[in-house]
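Missing here is one protein chain; the remaining ones are kept as they sit in the complex.
Let's turn to subunit A:
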(Lines give C-alpha, C1' and ligand atoms only; values in the text may rest on other atoms or scores of the structure.)
Protein backbone atom coordinates (compact mmCIF):
# COMPACT_ATOMS: atom_id res chain seq x y z
CA UNK A 1 0.00 0.00 0.00
CA UNK A 2 2.69 2.40 0.87
CA UNK A 3 4.67 1.34 -2.12
CA UNK A 4 1.88 2.01 -4.59
CA UNK A 5 1.06 5.19 -2.82
CA UNK A 6 4.61 6.38 -3.05
CA UNK A 7 4.88 5.36 -6.66
CA UNK A 8 1.76 7.17 -7.52
CA UNK A 9 2.93 10.26 -5.72
CA UNK A 10 6.15 10.30 -7.60
CA UNK A 11 4.33 9.86 -10.84
CA UNK A 12 1.92 12.63 -10.07
CA UNK A 13 4.64 15.04 -9.03
CA UNK A 14 6.69 14.23 -12.05
CA UNK A 15 3.94 14.64 -14.57
CA UNK A 16 2.66 17.80 -12.90
CA UNK A 17 6.02 19.48 -13.22
CA UNK A 18 6.36 18.54 -16.81
CA UNK A 19 2.95 19.66 -17.84
CA UNK A 20 3.20 23.05 -16.16
CA UNK A 21 6.32 24.07 -18.04
CA UNK A 22 5.52 22.67 -21.43
CA UNK A 23 1.95 23.64 -22.03
CA UNK A 24 2.23 23.66 -25.81
CA UNK A 25 3.65 20.17 -26.12
CA UNK A 26 2.51 16.72 -25.43
CA UNK A 27 3.24 15.76 -21.88
CA UNK A 28 6.35 13.73 -21.37
CA UNK A 29 5.68 10.13 -20.52
CA UNK A 30 7.66 8.50 -17.78
CA UNK A 31 9.19 5.15 -18.24
CA UNK A 32 6.65 3.72 -15.84
CA UNK A 33 3.78 4.91 -17.98
CA UNK A 34 5.52 3.83 -21.12
CA UNK A 35 5.92 0.38 -19.75
CA UNK A 36 2.27 0.24 -18.73
CA UNK A 37 1.05 1.52 -22.06
CA UNK A 38 3.15 -0.83 -24.09
CA UNK A 39 1.94 -3.70 -22.00
CA UNK A 40 -1.64 -2.78 -22.60
CA UNK A 41 -0.97 -2.48 -26.35
CA UNK A 42 -2.87 0.72 -26.71
CA UNK A 43 -2.23 2.78 -29.81
CA UNK A 44 0.42 5.26 -28.98
CA UNK A 45 0.36 8.82 -30.13
CA UNK A 46 2.65 9.71 -32.99
CA UNK A 47 4.05 12.65 -31.13
CA UNK A 48 5.58 10.57 -28.46
CA UNK A 49 8.70 11.88 -26.79
CA UNK A 50 11.44 9.39 -25.98
CA UNK A 51 11.65 8.56 -22.33
CA UNK A 52 14.29 10.36 -20.37
CA UNK A 53 17.42 8.37 -19.99
CA UNK A 54 17.80 8.27 -16.24
CA UNK A 55 14.96 10.06 -14.58
CA UNK A 56 16.07 9.29 -11.06
CA UNK A 57 19.79 10.02 -11.30
CA UNK A 58 19.65 13.83 -11.75
CA UNK A 59 16.23 15.35 -11.37
CA UNK A 60 16.74 18.58 -13.23
CA UNK A 61 13.33 19.83 -13.87
CA UNK A 62 12.69 21.91 -16.93
CA UNK A 63 11.90 24.92 -14.79
CA UNK A 64 15.33 24.77 -13.22
CA UNK A 65 16.90 24.26 -16.62
CA UNK A 66 15.22 27.28 -18.05
CA UNK A 67 16.04 29.28 -14.96
CA UNK A 68 19.66 28.32 -15.39
CA UNK A 69 19.61 29.27 -19.05
CA UNK A 70 17.93 32.56 -18.32
CA UNK A 71 20.54 33.37 -15.72
CA UNK A 72 23.33 32.59 -18.20
CA UNK A 73 21.74 34.79 -20.80
CA UNK A 74 21.36 37.57 -18.31
CA UNK A 75 24.99 37.30 -17.31
CA UNK A 76 26.24 37.34 -20.89
CA UNK A 77 24.02 40.25 -21.86
CA UNK A 78 24.97 42.34 -18.88
CA UNK A 79 28.64 41.60 -19.52
CA UNK A 80 28.27 42.82 -23.11
CA UNK A 81 26.46 45.95 -21.96
CA UNK A 82 29.09 46.75 -19.34
CA UNK A 83 31.86 46.13 -21.86
CA UNK A 84 30.25 48.47 -24.37
CA UNK A 85 29.78 51.23 -21.78
CA UNK A 86 33.36 50.82 -20.58
CA UNK A 87 34.69 50.91 -24.13
CA UNK A 88 32.81 54.11 -24.85
CA UNK A 89 34.34 55.73 -21.79
CA UNK A 90 37.81 54.49 -22.64
CA UNK A 91 37.56 55.59 -26.26
CA UNK A 92 38.16 59.26 -25.53
CA UNK A 93 41.58 59.02 -23.88
CA UNK A 94 42.61 56.17 -26.17
CA UNK A 95 41.82 58.25 -29.24
CA UNK A 96 43.74 61.16 -27.85
CA UNK A 97 46.76 58.95 -27.26
CA UNK A 98 46.49 57.59 -30.77
CA UNK A 99 46.33 61.08 -32.24
CA UNK A 100 49.25 62.31 -30.19
CA UNK A 101 51.36 59.36 -31.22
CA UNK A 102 50.62 59.47 -34.92
CA UNK A 103 49.76 63.11 -35.52
CA UNK A 104 46.52 62.02 -37.16
CA UNK A 105 44.22 64.79 -38.41
CA UNK A 106 46.77 67.51 -37.79
CA UNK A 107 47.28 67.06 -34.09
CA UNK A 108 50.36 69.05 -33.21
CA UNK A 109 53.16 66.98 -31.77
CA UNK A 110 54.03 68.90 -28.66
CA UNK A 111 55.89 67.77 -25.65
CA UNK A 112 59.42 66.98 -24.73
CA UNK A 113 59.91 64.60 -27.65
CA UNK A 114 61.15 67.42 -29.84
CA UNK A 115 63.04 69.26 -27.16
CA UNK A 116 64.75 66.45 -25.30
CA UNK A 117 68.17 67.15 -23.94
CA UNK A 118 69.70 64.63 -26.34
CA UNK A 119 68.49 66.58 -29.37
CA UNK A 120 70.05 69.81 -28.19
CA UNK A 121 73.64 68.73 -28.82
CA UNK A 122 75.50 70.45 -31.66
CA UNK A 123 76.70 68.20 -34.47
CA UNK A 124 80.35 69.11 -34.85
CA UNK A 125 81.63 69.11 -38.39
CA UNK A 126 78.24 69.56 -40.03
CA UNK A 127 77.64 72.30 -42.54
CA UNK A 128 76.72 75.59 -40.95
CA UNK A 129 73.39 77.19 -41.74
CA UNK A 130 73.10 80.95 -41.84
CA UNK A 131 69.96 82.26 -40.22
CA UNK A 132 68.99 85.76 -41.37
CA UNK A 133 66.71 87.88 -39.23
CA UNK A 134 63.96 90.08 -40.53
CA UNK A 135 61.58 92.34 -38.65
CA UNK A 136 58.31 93.86 -39.83
CA UNK A 137 55.56 95.72 -38.13
CA UNK A 138 52.06 96.78 -38.94
CA UNK A 139 51.46 100.44 -39.77
CA UNK A 140 49.07 100.87 -36.89
CA UNK A 141 51.70 99.88 -34.39
CA UNK A 142 53.71 102.97 -33.37
CA UNK A 143 56.82 100.99 -32.57
CA UNK A 144 60.31 100.69 -34.03
CA UNK A 145 61.10 97.00 -34.35
CA UNK A 146 64.53 95.88 -35.59
CA UNK A 147 66.79 92.85 -35.27
CA UNK A 148 70.02 93.42 -33.39
CA UNK A 149 72.11 91.11 -35.55
CA UNK A 150 71.75 90.58 -39.25
CA UNK A 151 72.44 86.85 -39.21
CA UNK A 152 73.91 84.01 -37.15
CA UNK A 153 75.59 80.89 -38.52
CA UNK A 154 74.62 77.84 -36.49
CA UNK A 155 75.28 74.13 -36.48
CA UNK A 156 72.36 71.71 -36.49
CA UNK A 157 71.34 70.84 -32.97
CA UNK A 158 72.99 73.92 -31.49
CA UNK A 159 70.83 76.27 -29.45
CA UNK A 160 71.63 79.91 -29.91
CA UNK A 161 70.28 83.27 -28.88
CA UNK A 162 69.18 86.12 -31.09
CA UNK A 163 67.92 89.55 -30.11
CA UNK A 164 65.38 91.98 -31.44
CA UNK A 165 64.83 95.50 -30.21
CA UNK A 166 61.48 97.23 -29.94
CA UNK A 167 60.83 100.86 -29.02
CA UNK A 168 57.42 102.32 -28.31
CA UNK A 169 57.28 105.73 -29.95
CA UNK A 170 53.77 106.59 -28.80
CA UNK A 171 52.81 108.48 -25.65
CA UNK A 172 50.62 105.71 -24.27
CA UNK A 173 51.07 102.03 -23.45
CA UNK A 174 50.64 99.77 -26.43
CA UNK A 175 50.19 96.02 -26.50
CA UNK A 176 51.69 94.16 -29.42
CA UNK A 177 51.52 90.59 -30.64
CA UNK A 178 54.09 89.02 -32.92
CA UNK A 179 53.82 86.26 -35.47
CA UNK A 180 56.75 84.59 -37.13
CA UNK A 181 57.57 82.69 -40.26
CA UNK A 182 60.55 80.71 -41.54
CA UNK A 183 61.58 80.62 -45.20
CA UNK A 184 62.13 78.35 -47.16
CA UNK A 185 59.21 76.09 -46.25
CA UNK A 186 61.17 72.87 -46.23
CA UNK A 187 63.19 73.91 -43.20
CA UNK A 188 60.05 74.68 -41.18
CA UNK A 189 59.60 71.25 -39.56
CA UNK A 190 63.18 71.39 -38.32
CA UNK A 191 63.21 74.92 -37.02
CA UNK A 192 62.36 74.73 -33.34
CA UNK A 193 62.11 77.60 -30.93
CA UNK A 194 62.73 76.93 -27.30
CA UNK A 195 61.59 80.30 -26.08
CA UNK A 196 60.80 83.56 -27.82
CA UNK A 197 58.46 86.51 -27.68
CA UNK A 198 55.78 85.57 -30.19
CA UNK A 199 52.10 84.80 -29.85
CA UNK A 200 51.80 86.44 -26.46
CA UNK A 201 51.00 90.02 -25.74
CA UNK A 202 53.97 92.24 -25.10
CA UNK A 203 53.07 95.47 -23.43
CA UNK A 204 55.46 98.34 -23.86
CA UNK A 205 55.07 101.42 -21.72
CA UNK A 206 55.11 104.80 -23.39
CA UNK A 207 58.52 105.59 -24.82
CA UNK A 208 60.05 102.36 -23.57
CA UNK A 209 62.74 100.44 -25.42
CA UNK A 210 63.24 96.80 -24.68
CA UNK A 211 65.33 93.87 -25.93
CA UNK A 212 63.53 90.74 -26.93
CA UNK A 213 65.54 87.52 -26.94
CA UNK A 214 64.87 84.36 -28.84
CA UNK A 215 66.34 80.91 -28.17
CA UNK A 216 66.15 78.56 -31.12
CA UNK A 217 67.84 75.62 -32.78
CA UNK A 218 67.70 73.69 -36.01
CA UNK A 219 67.01 70.04 -35.39
CA UNK A 220 69.75 67.61 -36.34
CA UNK A 221 67.38 65.56 -38.54
CA UNK A 222 67.78 68.24 -41.18
CA UNK A 223 71.02 66.46 -42.13
CA UNK A 224 69.01 63.37 -43.11
CA UNK A 225 66.48 65.20 -45.22
CA UNK A 226 67.44 65.13 -48.92
CA UNK A 227 65.29 68.16 -49.68
CA UNK A 228 67.37 70.31 -47.33
CA UNK A 229 70.71 69.09 -48.58
CA UNK A 230 72.08 72.30 -50.08
CA UNK A 231 70.24 74.68 -47.87
CA UNK A 232 72.59 77.36 -46.64
CA UNK A 233 70.43 80.36 -45.82
CA UNK A 234 67.17 80.60 -44.04
CA UNK A 235 65.22 83.69 -43.11
CA UNK A 236 63.38 84.05 -39.84
CA UNK A 237 60.87 86.87 -40.08
CA UNK A 238 58.88 88.38 -37.22
CA UNK A 239 55.92 90.69 -37.71
CA UNK A 240 54.50 92.74 -34.88
CA UNK A 241 50.86 93.77 -34.86
CA UNK A 242 48.87 95.96 -32.59
CA UNK A 243 46.66 93.81 -30.40
CA UNK A 244 42.93 94.11 -30.09
CA UNK A 245 40.42 92.06 -28.18
CA UNK A 246 38.14 89.76 -30.11
CA UNK A 247 34.60 88.75 -29.17
CA UNK A 248 35.92 86.23 -26.67
CA UNK A 249 38.01 88.87 -24.93
CA UNK A 250 41.31 87.46 -26.18
CA UNK A 251 44.05 89.55 -27.70
CA UNK A 252 44.67 89.05 -31.37
CA UNK A 253 46.51 90.96 -34.11
CA UNK A 254 44.78 94.13 -35.20
CA UNK A 255 45.06 93.81 -38.95
CA UNK A 256 42.96 92.37 -41.77
CA UNK A 257 43.06 88.61 -41.86
CA UNK A 258 44.95 88.40 -45.14
CA UNK A 259 47.73 90.59 -43.76
CA UNK A 260 48.07 88.35 -40.69
CA UNK A 261 48.10 85.23 -42.85
CA UNK A 262 50.73 86.76 -45.14
CA UNK A 263 52.94 87.48 -42.13
CA UNK A 264 52.84 83.79 -41.30
CA UNK A 265 53.84 82.79 -44.81
CA UNK A 266 50.45 81.87 -46.22
CA UNK A 267 50.37 84.46 -48.97
CA UNK A 268 51.30 82.04 -51.74
CA UNK A 269 48.94 79.29 -50.72
CA UNK A 270 45.62 79.27 -52.52
CA UNK A 271 43.53 77.39 -49.99
CA UNK A 272 44.49 78.19 -46.48
CA UNK A 273 42.93 77.67 -43.11
CA UNK A 274 41.12 80.76 -41.93
CA UNK A 275 38.70 81.26 -39.12
CA UNK A 276 35.58 83.23 -39.66
CA UNK A 277 35.28 85.83 -36.96
CA UNK A 278 32.14 87.51 -35.90
CA UNK A 279 32.00 91.17 -35.05
CA UNK A 280 35.09 92.14 -33.10
CA UNK A 281 35.43 94.99 -30.67
CA UNK A 282 38.37 97.33 -30.79
CA UNK A 283 40.49 97.84 -27.74
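Just so we're on the same page, contacts are C-beta pairs under 8 Å (C-beta built on N, C-alpha and C of every residue); 3 or more make two chains touch, one makes a residue touch a chain; residues count from 1.
Heads up, the rule we're going with is that contacts and distances are computed from a predicted model.
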item	value
Chain not displayed: protein name in its UniProt record ("Cytochrome c oxidase assembly protein COX19", "Sesquipedalian", "Guanine nucleotide-binding protein alpha subunit" or "IBH1-like N-terminal domain-containing protein")	"Cytochrome c oxidase assembly protein COX19"
Residue among A:73, A:97, A:170 or A:215 touching the omitted chain	A:215
Option from A:135, A:174, A:196 or A:255 whose C-beta touches the chain left out	A:196
Contacts of subunit A with the absent chain, listed as residue ranges	101-103, 105-110, 113-115, 117, 120-122, 128, 130, 148-155, 157-161, 163, 179-181, 185-186, 188-190, 192-200, 202-205, 208, 210-215, 217, 219, 221, 224-225, 227, 264-265, 269
